[in-house]
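As you look at this complex, bear in mind that one protein chain is not there, while each of the others sits in place.
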Amino acid sequence: MHLHKYEKYWLAFGVGSLIVFLLITGIMAFHNGSHPPSAKNTINYEKVDEIAPFNNPGVHKVEGKDWDYEAVVVASAFYYDPPILEVPVGAKVKFIATSKDVVHGFEVAGTNINMMLEPGYISEYVTTVDKVGEYLIVCNEYCGVGHAQMHSMLKVVEPK
Amino acid sequence: MANKNHSDGDLKGTFYLVMALGVFIVVVWGLCFGLFLDRF
Partner (left out) sequence: MSQALANKSKAAVNKQNIVGKVSNKVNDLMQVNRKDSKIAMAHIYVAMIALLLGGTAGLLQVLVRSGEFKLPWGIGYYQVLTVHGVLLGLILTTFFIYGFQIAAVSRTSGALSAKQRLLCWIGFWTMTTGTAMASAMVLLNEASVLYTFYAPLQAHWIFYLGLTLVVVGSWIGGLGQALRWMQWRKENKGQTSPLLSFMVVCNNLMWFVATIGVASEVLFQLLPWSLGLVERVDILLSRTLFWSFGHALVYFWLLPAYMIWYVVVPKVIGGKIFSDALSRLSFIMFVLFSVPVGLHHQLTEPGVDGSWKFLQVILTMMVVIPSLLTAFSLFATFEIRGRALGGKGVFGWLKQLPWGDARFFVPFLGMLVFIPGGAGGIVNASYQMNQLIHNTIWVTGHFHLTVATAVVLTFFGACYWLVPHLTGRTLTKEMNRLGIIQAIVWVVGMGIMSSAMHVAGLLGAPRRSAFSDYGGADIASTWVSYQIAQAVGGTLLFIGILLFLYIFVKLCWFAPKGQEEFPIAEVAPNAEKTPAILENFKLWIVILVALVLIAYSFPIFDIISNAPLGSKGYKLW
C-alpha cells in the first residue's frame, strides 16, 4: 500500500512515541520493579479475621524483609480497619489489604497507592513514603450505599 | 495511498497539524509521568 511521504513521517513519529512509552514503562516495571499491584495470594474471605496477618490489622515494624513496615488493612462495607495508619517518613512500607465482602478500592489520595481489593485475594503494594503529610484513603470502587463514606487516613510523620 | 495528482507539498498543513497533535500527546504523557515519579 502506498503511503504519502508525510504520512510515513507522521506514523514514524507516532509509533515511535508509543514505543518510547512502552520502553519507559517496561523498564520501570521489569528493571526497577515498578509494577502495578499484582499480588497473587488468595484467602478465604469469610475467615479473614482469623487468618494472619489480617487477624491483627495495623502498622507493624518488621525485620529481615525488603521493607521496614507492614500496613495491614481489612476492608468491609463500609469501613477500613484500622481507621488510621501511621508510618514514619522515609520508611519502606508494604501495604497488605483484603476485603471481607464485596469489591472495594484502596486509594491513598495524592499518591500512587491505588489498588483494588477483591474478596478472596490479597492486594499488596510496596513503596517508600517519602513525604510527610496526612493522606486521605478513599474507597474508589462502588461497594454499596455507604461507598462515599468509606475512608481512613494515612499519616506520614517525622520519626519520634 | 496518496493522491498522486497532488504533490507532497500539498499536505503540509496536514503534516503540521498531526505533528502538533503528536507533540500534545507526548507532552500530556510526560506531565503525567512526572507526576507519577513525584508521588510515592
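Each chain gets a letter, A and B, in the order it is written, and its residues are counted from 1.
Everything below uses one rule, namely that contacts are C-beta pairs under 8 Å (C-beta built on N, C-alpha and C of every residue); 3 or more make two chains touch, one makes a residue touch a chain.
Please read these numbers as outputs of a predicted model, since none were measured by experiment.
Peer 1: Among the chains present in the display, which ones are touched by the chain that isn't there?
Peer 2: A, B
Peer 1: Who touches the missing chain here, A:L11, A:V132 or A:V157?
Peer 2: A:L11
Peer 1: When the complex is taken as a whole, what residues of chain A touch the one chain not shown?
Peer 2: Residues of chain A in contact with the hidden chain: 1-4, 6-7, 10-11, 14-15, 18, 21-22, 25-26, 28-30, 34-46, 77, 101-103, 105, 107-110, 112-124, 134-136, 138-149, 151, 153.
Peer 1: Across the whole complex, list the residues on chain B that are touched by the chain not included here.
Peer 2: 1-6, 10-14, 16-18, 21, 24-25, 28-29, 32-33, 35-36, 39
The rule we apply is simple: only the chains that are shown with their structure count from here on.
Peer 1: How many Å are there between the centre of chain A and the centre of chain B, using C-alpha atoms for each centre?
Peer 2: Centre-to-centre distance between chain A and chain B: 33 Å.
Peer 1: Per the contact definition, I'd like the list of chain A residues that touch chain B in the complex.
Peer 2: 1-7, 9-10, 13-14, 17, 21, 24, 110-113, 127-131
Peer 1: Mind listing the chain B positions that touch chain A in their complex?
Peer 2: Touch list, chain B to chain A: 1-2, 8, 11-12, 14-15, 18-19, 22, 25-26, 29, 33, 36, 39-40.
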